[in-house]
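Apart from one protein chain that is not included, each protein chain of the complex appears where it belongs.
Labels run A and B following the written order; every chain starts at residue 1.
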Amino acid sequence: MTTTSTDASTVPDASEIPRRKPSRRGQYSSWLYLVPALAVFAVFMFFPLARSFVLSFQGNDILGRPAGFVGAEHYLKLLQDSEFHAVLLRTIAFVVLTVVPVIAISLMLSLLLHQRIRGIRFFRTAFASPFAFSVATASVIFAVMFNQATGVLNGILGTFGIGRVGWITDPHIALISIALTTVWMQMGYNLLVLSAGLGSVPDDIIEAARLDGAGGLRLQRSIIIPLLTPQIFFLLVTGTINSLQSFGQIHILTRGGPQGSTTTLVYSIYEQAFAYGNSNFGYASAQAIVLLIVVVVITALQFGLVERKVFYQ
Amino acid sequence: MLLIFLVLIGFPVYFGFAGSLMGPGDINAYPAALWPRSGAVLRNFAGALDAIPLLRQWGNSVAMAGIITAGQMITSVLASFALVFLPMRWRTFWFFLLLSTMMVPVEAIIIPNYLFISDAGLINTLPALTLPFLAHGFGIFLLRQAFMSFPAELFDAARIDGCSNPRFLLRILIPLSRPTLMALGFWSFLMAWNMYFWPLLVTQTPQMQTIQIGITQLKSADNFNAGLVLAGTVLAVVPTLLLLIFGQRFIVRGLTGGAIK
Partner (left out) sequence: MIRRRTVMASMAGMAVTAPLVAGCSGGGGGSEAKAPDSGALDKADGETTVAFWHSMDGTNGDTLEKLVKAFNEKNSGKITIKPVYQGEYDDGITKYKAAVQSGSTPALVQIYDLGLQFMIDSGTVVPMQSFIDRDSYDVSDIQPNIAGYYTVADKLWSMPFNTSMPVLYYNKKLFEKAGLDPDKAPETLDEVGEAAKALSKKNDGPAEFGFNGAIYGWFVEQIIATTGELYCTPDNGRGKERASAFAFDNDAAVEFLTWWKKLVDDGIAGNTGRAPADAQDAFKSGTIGITLESTGALGGMKEAADEQDFELGVGFYPRIEKNEYGPVIGGASLYVVGEKHSDAEKEAAWKFVQFCNEPANQATWHTGTGYFPVSKKALDEPEDTKWRKDFPQFDVAIQQLDETELSTPTQGGTAGIMPQARKAVEEAWEGILQGDDPKEGLTKAVKGLQSALDQYNDSAG
């Protein structure tokens, strides 16, 4: 949907708006206002980032203490480790499996909800309700529903004579089940953002299009959706970052299993650093640096390739 | 069409509530029982409240999210005010430096942060839960964009009238930016409320855990019972659900005011 092309040009980004000219007086006092934010970032962001980087070149003893520099050993191991390659691919697959459906479905729903039908408010609230659920609450409910032997989902399938599905016990299905949970969780938020965007589409644009003979699907595809591209782009970027960072649903539903089939990059970092008696902080830090690179590259790609097609009013 | 989606999306919500009233026979029935056939069971709720200090954990979550929200508001307002209104060399550099923090995933720095908090002896305390999140690039970005559209003449006029910076900030800028600030507050609170990985690492006792960690502990308890776990979940989710139902209009405004530039 974000590939919908328009020939609209991009409006200059807000950061390019000309700034006020600085006077010489009060240079230092202006920096004082930055200090609180900078202090937090320095201690809990820049310093740890540097430390992550250093750790990623260090080994660890059995207590997790740094034990000498090992050069690029961890990175070489990551390059050679076929399991880690699988983790990366899985992470990307998971992002696609969550971000695309969630935007597609919530876009469709927001269009459906943008009608004047009686009781539409009830539907709006009902569809937005997943927004009230956190990662933990949503995952716990899905965990109960997914139980292979006695869970309600298989129970319902059983009513129709369909055999049991190993929702979170079959390695081929588990990642999809987690994606399903994630899509459900994200749905409410995406829907709220898109509905809000839709609400701000000026009526006269739609009226004008109608007068030109655009109706139904065409109206939606060539008029309304392009107008929603800023919202869609926003959801794409934030959704991708969120999805890359998914942890709770994996930890609660599958702990990375079965057979590692739901071990994404973030979960792999957790396993190496904190789980199963591990304290391979060095190796885990190397993976953390990879995560940082993945996030930066994907976000840059999105801004470089996709944002051009965004139609800013 | 709408009805199909209503069933698909609404079912987990419905089942969470229905299941919390079911005894082990109904919740595990095959084929499925879709309502508490053998009578509603209220003791699940008592059991959940008994197994974990749910109210206390609620309080922890509120305290944590409240402190983080307040912290982010303060740091963001100060930083964006300086970035927009005050004279500053390398303004663009500072802005992008602050903005770049948005790109750093929490998980990429979670190990050093954990080691730091642990060395400082702060594990299992409120500062451990809140300190790393007292500033956020998103808040600074959001407020900067809002302040940019603030009429510069107003600031200049205030200066000419002898209004000091802090006074301008408190008396004019903040009151006039209230919708954006509320949007930010809403966003911060929600982000903090839903945190899972970090609180899992830095809390240990049920007394210090947040509600999100608490309800998942219910699941790993020795005496596991699905209905009881769902009861805990319902107790955790009802307040946010009520907020969503009755405050939807405000939330939507917050999102449009905040989420989209």
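Methods note: a contact is a pair of C-beta atoms (placed from the backbone, for glycine too) under 8 Å apart; a residue touches a chain by one contact, two chains touch by 3 or more.
Everything numeric in this text was worked out from a predicted model, so none of it was measured.
The residue from A:Ala42, A:Ala67 or A:Ala208 that touches the chain not shown here is A:Ala67.
Among B:Met102, B:Ile123, B:Met182 or B:Leu243, only B:Ile123 touches the chain left out of the display.
Interface residues of chain B facing the missing partner chain: 23-25, 27-30, 51, 115, 118-119, 121, 123, 203-206, 219-226.
Residues of chain A that touch the chain left out of view are 59-65, 67, 143, 147-150, 164, 166, 168-172, 254-255, 257-260, 274-279.
Note that only the chains that are shown with their structure count from here on.
Chain A meets chain B in the complex at residues 14-15, 17, 19-27, 29-34, 36-38, 40-41, 43-45, 47-49, 51-52, 55, 109, 112-113, 123-145, 147, 149-150, 152-156, 158-159, 184, 187-188, 192-193, 195-197, 199-200, 230-231, 234, 241, 244-245, 247-248, 251-252, 266, 269-270, 273-274, 281, 284-285, 288-289, 291-292, 295-296, 299.
For chain B in complex with chain A, the residues that touch the partner chain are 1-2, 5-6, 9-10, 12-13, 15-16, 19, 27-34, 71, 74-76, 78-79, 81-89, 91-92, 94-95, 98, 101, 103-116, 131-135, 140, 145, 148, 152, 165, 193-194, 196-197, 200-201, 211-213, 215-216, 218-219, 226, 229-230, 232-233, 236-237, 240-241, 243-245, 248, 251-253, 255-256, 259-261.
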